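A single protein chain has been removed from this complex, and every other one stays in its place.
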Amino acid sequence: MSLLEVDDLSVTFARRGQRTVHAVDGVSFSVDAGEVVGLVGESGCGKSVTSLAIMGLLPKQPGLRVGGKAVFDGTDLLQLDDRSRRDIRGRDIAMIFQDPLSSLNPVVPIGLQVTEVLARHRGMKGDAAAKEAAALLDRVGIPDPKRRLKEYPHQLSGGMRQRALIAMAVACKPRLLIADEPTTALDVTIQAQILELLKELVRDSGTALVMITHDLGVVAGMCDTINVLYAGRVVETARRRPLFREPRHPYTVGLLGSVPRLDAGRGERLNPIPGSVRDVLPWPDGCAFAPRCSRRIDACVGEPPELVLAHDGRSYRCVNPAPLPGVEPGQEVRGAVPTEAQPGSVPAQAVPNDPPAVQGFGPAPREEEKP
Amino acid sequence: MTITTGKKEKIDRLAELAARDDERGVSLWQEAFRRLRRNPAAIIGAVILVLFVLVAVVGPFFVPYGPTDAIGIRDGVVKSGQGIIPGSSGEHWLGYDHQGRDVFSRMIVGARQTLLVGVVSTLIGLAIGALIGGVAGAAAGLGGRWGRAIDTALMRVIDMMLALPSLLLAVSIAALLGASLVTVMIAVGVVSVPVFARLLRGSMISQSHSDYVLAATSLGVKKSKIAITHVVPNSLAPVIVQATLTLATAIIEAAALSFLGLGNPDTAVPEWGVMLADAQPYLGIRPALAIYPAVAIIITALGFTLLGEAMREALDPKLRK
Partner (left out) sequence: MFRFIVRRLLQLIPTLFGLSLLLFIWLRRLPGGPETAILGERGTPEMRAAIRRNMGLDEPILVQYGRFVRRLIRLDLGTSTSTKRAVTTEFLERFPGTVELTVMALAIAIGLGIPLGYLAARRRGRLLDHASVGGSLIGICIPVFFLAYVLKAIFSENLGWFPSSGRQDPTIGATRITNFFVLDGLMTREWDAAADALWHLVLPGIALASIPLAIIVRITRASVLEVLNEDFVRTAEAKGLTERTVRRRHVLRNAMLPVVTSIGLLTGGLLSGAVLTETVFAFSGIGAFIYDAIGQRDYPVLMGFILIIAVVYVLVNLIVDLSYSLIDPRVRVR
């Protein structure tokens, strides 16, 4: 049984006098213990809302409705009362957010922001807590941790702040860590370090990680399984290698095709997906991606496409999926596989350090391209 | 690729919807006005103000009695020395005041006076404040040693004005110029100068640091043109909001001056603040004499405040979705 089983999760915001917004519209995915799962999609596809709904952190407001299930270790998180939810948060499930500066309290020293988690969930106080906090900061690679404990967020650099946030998140050795765009607000060089750190922590502690990102480079470097989201639904789920090598859903194909590459020929152009996330068909009327899709056929409109289960546990939600490689579009797709020097993705050094279990995807296509 | 017409229509409709979404980039003012209309507080405030202005402008032509006509004393009904001031009746809806004058007529005519004092004094404050703030903001924006020096000097003066209790400032201005209607307006107006000056300067400086001004500068647009087409219009919104809010405080401030005996000495023109002050000795006999003008002042001030706050909210980019 999986550690986290999200089933038909939906989040709607109803506002007086306005259209009801389906931010998340029936998302299902699962996370096994120790696994790294990616939730990928453009901004506005509902990936962040999904994570906040699981954590019970959506801002309370009238008209907010959360449906479906999010079963963590046998209990449905969505059914819990506020108190039990607070018990689980920070102890069993922790979260890392996008912008480390605004996610840290500016008027509370870093030390207290770490020790308050220890006090809450591990009952640690005083010197013991301070010692543990210093150890945690040391563990996430913050030099001179004792001094840093007394400092305030504005005295730390961006990368250090994100490390501090990670230290708070892993303070109680959670079984599940949700990282919502943890590197988006950081410099490219720092991004790689933070991803490396996350990978290392996850590997050492056996924590499962849900990686929420729009950056395919991040996904390629870290995730075991990837869920591609579009308009509040999962449109394709696959292991990393098959997803990059043979994406089936046209949206996934499009995402991979719009990544710029350094090794592309001079004349080659990017293949952006036409239109924007706003050109969406409501799911009940057909495939939400249909208005932007290049493989659109009659069957796309009218009814929502069913989830198609394919071999190897992968699935996609499309009536006219991209054919498997060897046939035409696969060639383009293979070309989109990230390589070491891609901007915004995991740099090359991340790849050789990869443990065998999650063998880096990066070098693979190059080998294939040679023959 | 073939698409049946029905389905195609559906997709077209979606494209249309998406296109309509794009039209949301209407001007700041239109958008603000749209949100203002949806805010009940703004509606209440606007209704109060429309009624108030209507009464102030048209009302005095229709009052049943002269506002300074001491009918009550002439008819021998009012003997304030003996504590006899009759209340409301069919003929005198709000009764008589201590000098035997019809309170209803005085309230109506007083509305015009109150509006006049409020508007003129706010305009005085706005004009002087905007001048000082505008010069300081422009000087700070242009920079250089002189620019900064002018800005600092002007702001020092403004800070000193802020340090003085507003009422004492008004009292000393009233004392300096001698009591008159114009004095009241100037005294109340000067009190709001620092607020306007700081506001305009602040928003001008923040505007001049904004990206669109940088963009315009990099495109080679002249500084004076940027100031006129970008900085000033965008700095104006908070100033207009503040003016609406200041109208409320101006009316209250003017009433306070009247209370201290520094109001308009011309008793021929009734004014709510003066009526309220005049009613103080008779609170024990007929408290209504104080309550009518007080409630009128409160409601009018409330109208300006509600509308001003709603405007501020509507123009606040942080609250815009």
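A and B are the chain letters, set down in written order, and residue numbers restart from 1 in every chain.
Just so we're on the same page, a residue touches a chain if its C-beta (ideal position, glycine included) is under 8 Å from a C-beta of that chain, and two chains touch if they have at least 3 such contacts.
Everything numeric in this text was worked out from a predicted model, so none of it was measured.
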Fill in the blank from the handout: Among A:Val11, A:Cys45, A:Leu78 or A:Met168, contact with the omitted chain is made only by A:Met168
Exercise for the section: For the chain that's not shown, point to the residue among A:Glu116, A:Asp138, A:Glu200 or A:Asp298 touching it. Expected result: A:Glu116
Completion exercise
By the document's definition of touch, the residue of B:Val171, B:Val221 or B:Ala288 touching the omitted chain is B:Val171
Exercise for the section: Check the options A:Leu57, A:Ala128 or A:Val188 and report the residue that touches the missing chain. Expected result: A:Leu57
Handout entry: Option touching the unshown chain, where A:Ser103, A:Thr213 or A:Thr252 are the choices
Key = A:Ser103
Problem - Residues of subunit B in contact with the chain not shown - result: 156, 160, 162-168, 171-172, 175-176, 178, 248, 252, 255-256, 259-260, 276, 280, 283-284, 287, 290, 294, 297-298, 301-302, 305-306, 309
Practice task
Mind listing the subunit A residues that contact the chain we can't see here?
Solution key: 55, 57, 59, 62, 82, 85-91, 94-95, 97, 99, 102-109, 112, 116-117, 120-121, 152, 154, 165, 168-169
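Keep this in mind: only the chains that are shown with their structure count from here on.
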Completion exercise
Between the Cα centroids of subunit A and subunit B the separation in whole angstrom comes to 51
